[in-house]
Each structure stands twice: as C-alpha cells, then as structure tokens.
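Below, a portion of the complex is reproduced, with chain positions unchanged.
To keep things simple, chains are lettered A and B as they appear, and every chain counts its residues starting from 1.
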Amino acid sequence: MTSVDLNSDLGESFGAYTIGNDEQVLAFISSANIACGFHAGDHNVMMKTVKDAAEKGVSIGAHPGYPDLAGFGRRAMAVSPEEVFNLITYQIGAIKAAAAAQGTTVHHVKPHGALYNTAAKDSHVAEAIADAVKAVDSELVLYGLAGSELVKAGEKAGLKVAQEVFADRTYQQDGSLTPRTEANAMIHDADVAVDRVIRMIQDQKVEAVDGHDITIQADTICVHGDEPEALQFVQKLRERIQQEGIRIERVGANEHV
Amino acid sequence: MTSVDLNSDLGESFGAYTIGNDEQVLAFISSANIACGFHAGDHNVMMKTVKDAAEKGVSIGAHPGYPDLAGFGRRAMAVSPEEVFNLITYQIGAIKAAAAAQGTTVHHVKPHGALYNTAAKDSHVAEAIADAVKAVDSELVLYGLAGSELVKAGEKAGLKVAQEVFADRTYQQDGSLTPRTEANAMIHDADVAVDRVIRMIQDQKVEAVDGHDITIQADTICVHGDEPEALQFVQKLRERIQQEGIRIERVGANEHV
C-alpha cells in the first residue's frame, strides 16, 4: 500500500511571541519539524512542542536554521559549510535532549528557510548538513527538496532521505521550485494543488511551468497551518489522499527499524 | 589511593571574541566545563573545545548557564524552575551532539555563574537541574558546590554527584562561600590556598572565617587559567597534590562504569 508523509513546521513561537496554530495542525500531520531556537523557537517552546507532538503520535523532527531570529531564518547568510556542520549538530542535539526528557526520540531533520534553499543548490552546504546528521545520529531521516543537492548528499552519506514536495508551488523544468518572485510561482486553486499532489505520489510526475512533465518523488508533503485557509487545505488534501487509498504516515513507518 | 579532580571553565569564547587560554589550561586539568552557547560559547567554539579536550584526554562537561551573553551568565535572573529544566536540557543536548560528532561522550554537568549560585541555595532550582540531568542522561555526574542544595538534589535524584571546592575562596561557618563583597572572601596567598585544598582532600576539613573547622568534601577543585598567575597557581597545586600521593583524575575514573 502506498503511503505518504504530511509534515509541517511547528514550535516557532518565542518567549511572549506566538506564531502558528500548533495544536490544530498536530491533528492533521504525521511529522512535525520543530524549530530549535536559532531562527525561531526557544528551549521552553521546543520542550512543549516535543511533548505535544509525542502525545499526538506525530513524529518529531529537528528543524534547524540559521542563527537569525530577527530574520526568522529566511535571510541568506554567508555561513561556511564548517559552521553549518556545527550549527546543525548543536540544534539536533538540543532537540534530542528534549525528546529524551519526554521519553521519546527524534525521527528526522529538515533544515529551515534560507538554509534549506541553500542546501538544495550548494553541494558543500548540503554535505555539511548530511555529515552532521550522520555524525550525531545516523538513524535520523534527512528531509530535503525532491531532487535537490541535499537529497543527493544524504544518499551519499548513507542516510535515509525523504524527498519533499510542495502542494502550492510550481516547478521548473529542472525540478527546482519556481522562485516566489515569478508570477506563476504559486498554485492558488486548492483542487488543482490536490490533484497535482496525488499525481506526484501515484505517478511520480508533475507538470512543470513549461508544460512538460518532470519526474518527482513525493515522500513527504509540506503543509502549513498558520492561516485558517491553510488548515482547510490540509483537511481537503488529507481526505483526498485517503480516498485514493494512500496511507498518511511518517517516512519509514512501515519498515523494520 | 585518594584521587581528586581538577576542573576548569572552558569554551567561553564567542564569535570573534576570545576569553581564556583554553589550550594551556587543558594541559593541567582532568575535567573541562564547556560553555554551551547561552551565557558564553557558541556552536563553533563548543565543537572545537570538545575536540581539543577529547584529544588531551580531558573529560568533557556541559557548563550550562542563563541565556545572558551580555552578562556572561553572572547576573541573577528571575528564571522559573520549569524554565531551568528546559534550558539545562537544551544545553546538555547541544554538547552531547558535539561530543557524538567527535566520537566521544559527555561526562558531567556543572551549572555556571548565577545559575550555579542560585542552585546552591534554592532547592527548587537545584531539583530542576538534577531532574533535567537525569532526564537527558542519568549517567552524567552533577557538579555542585560542596554541601549545597544542588548536591542534595543530585543525590535525591539518584545521580552521581561531585562536590566542588574553591582553592581561592574562604568559607562561612555554614559551608557557604564568603560573598565576594566581603573583605575576607579571597585567599591571596597561593601557599595557604594549596595547604587548605590538601587538607580538604585528605581530612575533609577547612577552617571557616570564624576560625572553626567545618567538614567539607572535595571531589573536584575549580581552577582558572585566564591569567598567567592563575596558570602558575594550578601548576603549583598540581605538584603539591602529586607530592601528597593523590591522583588527579576525573570523578568516577576508578569505577567500573
């Protein structure tokens, strides 16, 4: 039976500041990428989010980012691969300890924002991330943009990888996401978006912006829950996935690990 | 054969900023308390310090502090026990990952500065620390001021604890350190300081400021290396300890763990 993972970024609140509807989102996803205190989140928010995810049976992932709270990790920064290794290691360690304190374990690692984007294209940064994941805990699943350098680096390092697709984004002929600065970057019609996701899961195909199909592997789908509309979309997507007889579960759930 | 541990705070540099002579100090100590990025240190400095300590055979400790880089963690802050649990967990996790990446392990935890002082007197904060250590890794040794609430909390939690003494500080009748604001807080004569340490190790006794002896357990001695004079004192102390036939080694080294 085919299965797919639904992941979402959680634990992004900080101190007195709240971002996201974590509680509601947890009801719809199989994997949570939890901010680790560098671009968002803090030790208190992380602990609570790990606890909440564990209670809901949602698998826990590290969501490490650049050390840039003011920019929410979305800002490109000239960080060397050596430093990327260190900051990935640090952030995974922090959340592994929170998981241990809650009697659970960390399942995966998905870099955040500008670091995710850089790792999709820059093989040195991608390898630094994969090496750090392997060095800290080689059982962790590395999440990366489908077809990206990060996926390649993970495979090269011998890690289990999960290729991630985006329901609301269009793709270029080379498999990269259309930059948000382009007019046709986003899919605004929810039904179209759902159809595209189902096709990616079932046929490993998606139509690129030039009208040609490209091959894509959809192990996990990134969903959002910060807006009411986004939550409705996730519900619609879940229903349709289930109607198609596809199981929603964390990556690797069916394996004998 | 009697043994004692010599510990020192390391890895306190941050970005372009350097504090301490870590390389030199590593030659003289058996245990390094490495800053974890909250009150000092960062992910790069921590990784390098863990690597250097491992190479020198010095045991690695987490040195977690308040989130106050500007105050170097020396400033009292109203942090709840619940938050203390979370920030201790976070920082231990970060350094455990760095140790894993360097093929080694973390041996102990010693809170820093204002958090250390608060934990010496406040049983709620002390218990939060002990609980966090236990939750993350119950094999870790908890370092605390000899006779303090932190030592009691560690014992209560079933952790191995190390009672710490200070060579250059005087003690009150109740076993607490004389506050630095008092004229007689410091021992300035190196020979006197060394004699007092030897007596603490061999006889579990030290003369308090009121002239009476108090009982004290000296599992580990805190030494500093940021000034040339401090380094000379450590050398002198080492020599004398060895002359007395006392072995310098990490806490628990002689056990079958």
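In this section, contacts are C-beta pairs under 8 Å (C-beta built on N, C-alpha and C of every residue); 3 or more make two chains touch, one makes a residue touch a chain.
Only a predicted model underlies this, so the values are computations on that prediction, with no experimental measurement involved.
Note on stoichiometry: the full complex in this file contains 4 copies of its one protein sequence, with 2 placed in the shown coordinates.
We adopt the following convention: only the chains that are shown with their structure count from here on.
Contacts from chain B toward chain A in the complex involve residues 37, 43-44, 46-47, 82-83, 85-87, 89-98, 100-101, 132, 135-137.
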